[in-house]
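One chain of protein is taken out of this complex; the other chains stay put.
Our next item is chain A:
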Amino acid sequence: MGTLLIMIVFGLFFAAIFTGGYNNTLIQRARKTTAWDWLTSVDHKKIGVMYFMAGIFYFVVGGLEALFMRYQLLVPGNDAFVGRTFNELLTMHGTTMIFFAAMPLIFGLINVVMPLQIGARDVAFPFLNSLGFWLFFFGALLTNMGWIFGGAPDAGWTSYVQLALNEYSPGPGVDYYVLGLQIAGAGTTMSGINFLVTILNMRTKGMSLLRMPMFTWTSLITSVLIIFAMPPLTIALLLLMMDRLFGANFFDHVMGGSAVLWEHLFWIFGHPEVYIVVLPAFGIMSDIFSTFSKKKLFGYNSMVFATSLIGFLGFMVWVHHMFTVGLGPVSNSIFAIATMLIAIPTGIKVFNWLFTMWGGELTFPVAMKWAIGFIPTFVIGGMTGIMLAAPPADFQYQDSYFVVAHFHYVLIGGTVFALLAGAYYWWPKMFGKMLSERLGNWHFWLFFIGFHLTFFPQHFLGLFGMPRRVFTYEPNVGLEYINQVSTFGAILMGIGTIIFAWNMIQSFRSKKIAAADPWDGRSLEWATETPVPFYNFAQLPEVRGVDAFWLEKQAGNKQMTPAEPLGKIHMPSGSHIPFLMSIALFVGGWGLIARSWQIGVMGLLAFGVTMFMRSFDRDHGFYVKPKELLDKEAKS
């Protein structure tokens, strides 16, 4: 009852502040601050930047967790981070890197770049875009609260039951995972829908589907995957929450529940998820290869086809994570074949990239270095994937460091390299400044060499029998030396990342505005001004083919041909409701974790109230005059 009272008082207090009934001048002043501007922004570029910066932050957090683990594994029998602490580190490392680093970094790039690439002024649902970001933000925050209050999740990023049930994971740890991911996941689904509708409906004149840049294409397929892959996770988390919080029996085998059910639900989400994070990476690489080869992407249509096929097959292979469960030889064989089939479209892509470079006018700025480093790295990861896809062999590899090596080759070699490449490539459009190439080279080489030193030896750790997710190993069985090399490599990656951070800080501090088209780019984002005005294009451009901007430049034009007369532009207004909605769910989620039903219910009710606020919000945006129009008017 006491908590209830306190909550009501706080609720009234905030309501008073937000409605302006408490102190209107305070509200007026708050509305003028930069913080308010970002908090309520529905501008896709600003949301993209927020996603990106949050992603970088969690990338560093996840990286620190990894370094702690590597420190523990430096020598056999080390006692720096043992038992529960180690389990928390490995769980939060995986969860953070996938959900709170890779995903927001990807969403950041999609948000900033994709609307520019298709010649749009904003996304289809600017409000949902903001809501998606804030849900992610507060979901991630909630998941990480466990570090301070009651213990972080510690049942692995896969949270297998029975381990994740109350009996074996007492305390709130796994609850943070369940509720935090649920909130962040809701945001992800919304963004998927938003990106998909944007790409389908908001393309400028002449931008037919088969003229879209490859990054936009992969964003489209990734969005489809998100829409169909997130719901299984939603259900899995819902059921686990019911089991842990409300005494249900989905997974408790004593009461008839099934542990395999969790594995199915999780991997029906989980495998498509790895393609959700790797397809946009393919897109980034495709754009970069063709820009720095000064050639049209080789096999554009086959690239589109391969991407779609990978997206489709990605849903047919989840059982390869469950070969050792004992589903039987028929099912294992079918899923093994389906898994190996994915290598075909992936191979098509790799050859297309090589042929794009073939005979091209190559230059090697840092972005291109990442792209070139990506090819052999990713191919190694694909090869170990095929090895794992053979069930009899997988019985040996399963749960060993070999698997760890495999997925880091594809996830870092694929997704992370691509995101870093994308960062160097699109930095001028995101922030209006350039990153230093000199520091970038240091970053690339340290990280690249460090990566291979860290993970190549882990294949052998696995083959020599070291299980994954165990905090120590025996001396004198031939594992010390390899582990030390691995830890040394991780330190190099850490130093590389510090240099990257320094590079970012330098660019923020520099006053020099980047050129509008620093790489002699091919797609529409390079046809905008730098910094990009908030309405993106004063006049929407007309597109005449693949590599729209390049075609115009070849034809001797400095700019795109406009598709509309100069005029007033309609833009959506900002809103603070997404932020409030996300806070409401954050509070509600935390209430449930603390087993305080009053706060849980109140959070949900508050969320309902914010939904009404949104429904009755009749703001239809506003009109602006672009600079060009103002200039023209001033002249006449």
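Definition applied: contacts are C-beta pairs under 8 Å (C-beta built on N, C-alpha and C of every residue); 3 or more make two chains touch, one makes a residue touch a chain; residues count from 1.
Note that in this section contacts and distances are computed from a predicted model.
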{"item": "Protein name (UniProt record) of the chain left out of view, among \"Nitric oxide reductase subunit B\", \"Phosphonate transport system permease protein\", \"Cytochrome c oxidase subunit 3\" or \"Signal recognition particle receptor FtsY\"", "value": "\"Cytochrome c oxidase subunit 3\""}
{"item": "Contact partner of the left-out chain, one of A:Leu39, A:Leu163 or A:Ile193", "value": "A:Ile193"}
{"item": "Option from A:Ala30, A:Leu141, A:Ala248 or A:Ala516 whose C-beta touches the chain left out", "value": "A:Ala248"}
{"item": "Touching the absent chain when the full complex is considered, from A:Lys45, A:His93 or A:Arg121", "value": "A:Arg121"}
{"item": "Missing-chain contacts mapped onto chain A", "value": "121, 124-125, 189, 192-194, 196-197, 200-202, 227-228, 230-232, 234-236, 238-239, 242-243, 246-250, 252, 255-258, 261, 264-265, 268, 569-570, 612, 615-616, 618, 620, 623"}
